[in-house]
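Note sheet for the following structure.
A single protein chain has been omitted; all remaining protein chains appear in their positions.
Moving on to chain A:
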């Protein structure tokens, strides 16, 4: 009898630490933030809960440009990331040989330096009189007013640079798990390398791509470091706006409302994406 109770309780007890963690570090801040977003007042006199939904309307109408811009930057960066990361992951997985772990280590090596510092270094490299633009200008390839820093190219470039490993690693893991005999079987059945790639390798790698997209698109869209350091007045992303509302203006309701809007937009986007790609199929493949 006692044992049965224990057995029934066991799963709940096992979930408990994770559950408490989720409650304290996710649910509580979320609810606090939701409450904040519905409050009115100012930092000196305090904010009071009034159920003021108008904050959301005002926040969206004031900053829709930045929200849309962030999503576009995030999406463009993600597409470029797939194009860059796939060959890298493919090469390491299939041609890395004994040195696979060395290559992976090299890929992660820059991460031993704070990404803020690395982004600031890019700011120096891409500066108007930095080592990139200066030579181009002096050989006359570009005009006097040409610059990279402060453009959307620089911001998207920074996003791609900073998030590359997060795309490479999941794709690598998916590719690595492909049974070489499956590839051999394709060759035995007279599939040429291109067909093998299209019909066997790529579909098997899709779960990795899917995971990579989640791991890059979401943080890239809400990032504010790259646009703050590498961008200009015309490249402000929503993360910068939220940061400014919290820390510079102490306008907690607007900042919280914007955070929720961003979260909702990203969740809906990810949900649609999962539906479109047919996650179930992807997951089934992954489970095999």
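We adopt the following convention: a residue touches a chain if its C-beta (ideal position, glycine included) is under 8 Å from a C-beta of that chain, and two chains touch if they have at least 3 such contacts; residues count from 1.
Here, contacts and distances are computed from a predicted model.
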Given "Spermidine/putrescine transport system substrate-binding protein", "Amino acid/amide ABC transporter membrane protein 2, HAAT family", "Biotin synthase auxiliary protein" or "RNA polymerase sigma factor", the protein name in the UniProt record of the chain not shown would be "Spermidine/putrescine transport system substrate-binding protein"
Which residue of A:116, A:136 or A:185 touches the chain not shown here = A:116
From A:76, A:104 or A:127, residue that would touch the chain that is not displayed | A:127
Option from A:107, A:225 or A:262 whose C-beta touches the chain left out | A:225
Could I get the residues of chain A that touch the absent chain, sorted low to high?
-> 28-29, 31-36, 38-39, 41-49, 51, 62-63, 65-66, 116, 120, 123-124, 127-130, 145, 147, 149-150, 225, 228-229, 231-234, 236, 240-241, 243-244, 246-252
